[in-house]
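A protein chain is absent from this complex, but the other protein chains hold their places.
Naming follows writing order (A, B and C), and every chain is counted from residue 1.
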Amino acid sequence: MCRWAAYRGAPLYLEELVSSPAHSLIEQSHCATKAMTSTNADGFGIAWYGDRPEPGRFRDVLPAWSDCNLKSLAGQIRSPLFLAHVRAATHGSTRRDNCHPFVHDSWSFMHNGQIDHFDKLRRSMEAMLDDDLFNARCGSTDSELLFLLALQLGMREQPLQAMANAIGFVEQLSNEILGSARVRFTAAFSDGKALYGVRYASDANAPTLFAAPMGGGYCLVSEPLNDEKDTWVEIPECSAVVVTDNGLDAAEFKPAVAQSHAVEAAE
Amino acid sequence: MCRWAAYRGAPLYLEELVSSPAHSLIEQSHCATKAMTSTNADGFGIAWYGDRPEPGRFRDVLPAWSDCNLKSLAGQIRSPLFLAHVRAATHGSTRRDNCHPFVHDSWSFMHNGQIDHFDKLRRSMEAMLDDDLFNARCGSTDSELLFLLALQLGMREQPLQAMANAIGFVEQLSNEILGSARVRFTAAFSDGKALYGVRYASDANAPTLFAAPMGGGYCLVSEPLNDEKDTWVEIPECSAVVVTDNGLDAAEFKPAVAQSHAVEAAE
Amino acid sequence: MCRWAAYRGAPLYLEELVSSPAHSLIEQSHCATKAMTSTNADGFGIAWYGDRPEPGRFRDVLPAWSDCNLKSLAGQIRSPLFLAHVRAATHGSTRRDNCHPFVHDSWSFMHNGQIDHFDKLRRSMEAMLDDDLFNARCGSTDSELLFLLALQLGMREQPLQAMANAIGFVEQLSNEILGSARVRFTAAFSDGKALYGVRYASDANAPTLFAAPMGGGYCLVSEPLNDEKDTWVEIPECSAVVVTDNGLDAAEFKPAVAQSHAVEAAE
Partner (left out) sequence: MCRWAAYRGAPLYLEELVSSPAHSLIEQSHCATKAMTSTNADGFGIAWYGDRPEPGRFRDVLPAWSDCNLKSLAGQIRSPLFLAHVRAATHGSTRRDNCHPFVHDSWSFMHNGQIDHFDKLRRSMEAMLDDDLFNARCGSTDSELLFLLALQLGMREQPLQAMANAIGFVEQLSNEILGSARVRFTAAFSDGKALYGVRYASDANAPTLFAAPMGGGYCLVSEPLNDEKDTWVEIPECSAVVVTDNGLDAAEFKPAVAQSHAVEAAE
């Protein structure tokens, strides 16, 4: 179980979500309150949008609470749109390439959850990727592969539809190969303009997702960052949210039924 | 709060204490059961005696559970005498030089506990060291400094007496500088021949220390490695134990009253 | 350009090849004398055979000359058969999973050289692997993939033939996809019994390979470890050597012409 926070609003020092609040990400990485895994010490990462279309990114494998670089950067970098993540490994060894957020061109992505029996599905998922996205794969996590799959399936044009395509493809693939499918997926992603959040699980048991107004915009988190319970609204399962200048919009999120030829191609 | 295990007996693969048992050190580093700190993810270290008088040592700052090197080494190295430690930082940043065990010539040392207000005592403690021991200091922990202080005060000749001298010196120093003193100290150390354990606290609240027969010799641990409660004997506060070919001997441990000139010299 | 040394003979402390000689691997990692790349600072690794069929392995991304763990281990571990490698990255980012030697079951492998245009061939090479070998891939180097490909093509039964198959397959694949092929390959590998060395390049420009008697057995190196020029015999291009209890045997090494169906399957 990982922890993450994402923000879109007036420029904010990253430290306000990463290290300052009583229940900041770093505090959560020491001792999570709502999750089974008692610690998140397999690395962390931040991605933020500044003057350029591509986000900056900083990742490391040390526990977040002991990383002086993270502390200094979070106190210096101010951004209107950023993602921050602390990791407890489920798939993939502890190395920088496996730390969220993942970045491709102007897109960033981070994820809490997992694909059951990923080892048996990984190869068919990778087969779906064009050469350039296949070669862009740096690590070995299911999360990174879901991100690349969404890029393959239209993320640049229709981000939420592409994510629905990606998850639908994985569920169908798993059903065909294994006879069952379970994907748990609570994610945030961005193109540097809008901030997207999704909460979904095949078994209606998705990791939590909360939203709160902040800095004239919104903050999305896997767990509330403080005890002001009235501030944080839980986003229900099977939902997607989009944060733009117009505020936060929510919609139903439903995996798309993969076209049969897609699965065939991957076999 | 750190966790550690030490062994002296018939040659044993390190993995039997480090990674194999249900409550191995690596498992404990994920989720400690008896201590306040819920996780031990600030690094780990092992020291073992082989063919040479100096022990081998391997330390790293990654969480123990995600380190492939540790897993491979623990499955290859077999030793009749070794120390293993997982660290939750109290003093000193997360870096290899601050990970236990500490090693000097043929001596190795590891520690669970802390010196209250160490920052105010550190300088006077360092002033006690001869140049060669002063220059041997690599990290910034209170643990390493206690070890060097014991070496300064006769560890090579009378290990337990020297440790009593070191702790007595620190308590007296703290009383003089701060008006009070609290040292908590549960430690294991060795010269490659005998294995020593000490459990002591100024406030009679020392971290636990347990012993169990193993491999024809004995295992000393900060926490029992499995649920066989009958196997593990709790060593009482203010005790020292020595494991040799003759088995395990226990004795009272009492900090020595520091000679006044020692404290004067450090002022 | 990487540097490596391999040994099979009477048990030897690793330090005798890794850190002790005037031109040891660690010294070479600072300043190579015969190669274009002026430094080898992208990590290192050692694999050694002890009491168990599987070798131990230790790898890290720090420069070899500054790693205290390596120094301590090389002074403690004594082995009749080991591989040691310092890395200058050509393909694959600087991370432990990309450091040689690679290990699979009882096999170990390390490599100096490269496959030209690997990025364009990688996917078809991976497609050749059965699921278990595909899933065993941890890093992103051409070296690891050549090793897995050899395992796929019969390494356990006929090590040198399998390596000839693997290189032949890659050359044919490259010719079909790119119209040309260049593989440079100077490698050592072992199953814990024999030690194998290969020197080959498509363009007759293979990295060097030397052998010298040592410890009743032989040492294979990418560069002589000292200036005793009479000691080191240069192994010619297109050669394979095998070190066993019977000494060192040399033979011609020629890539096998890949069966056409193999390449078809990968397309």
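Descriptive notes on the structure:
By our rule, a residue touches a chain if its C-beta (ideal position, glycine included) is under 8 Å from a C-beta of that chain, and two chains touch if they have at least 3 such contacts.
Please read these numbers as outputs of a predicted model, since none were measured by experiment.
When the full complex is examined, the chain removed from view is found to touch A, B, C. Listed here are the chain B residues that touch the chain not shown: 93, 95-97, 119, 122-123, 131, 134-135, 138, 140.
Within the entire complex, the positions of chain A that touch the omitted partner chain are 48, 50-52, 54, 56-60, 68-69, 72-73, 75-78, 96. Mapped onto chain C, the footprint of the missing chain covers residues 30-31, 38-39, 41-42, 61-63, 66-68, 89, 93-94.
Keep this in mind: only the chains that are shown with their structure count from here on.
Superposition on CA atoms relates chain B and chain C by a rotation of 180 degrees, given as a multiple of 5. Spacing of chain A relative to chain C, judged by their CA centroids, is 38 angstrom.
For chain B, residues that reach two or more other chains under the stated contact definition are 68.
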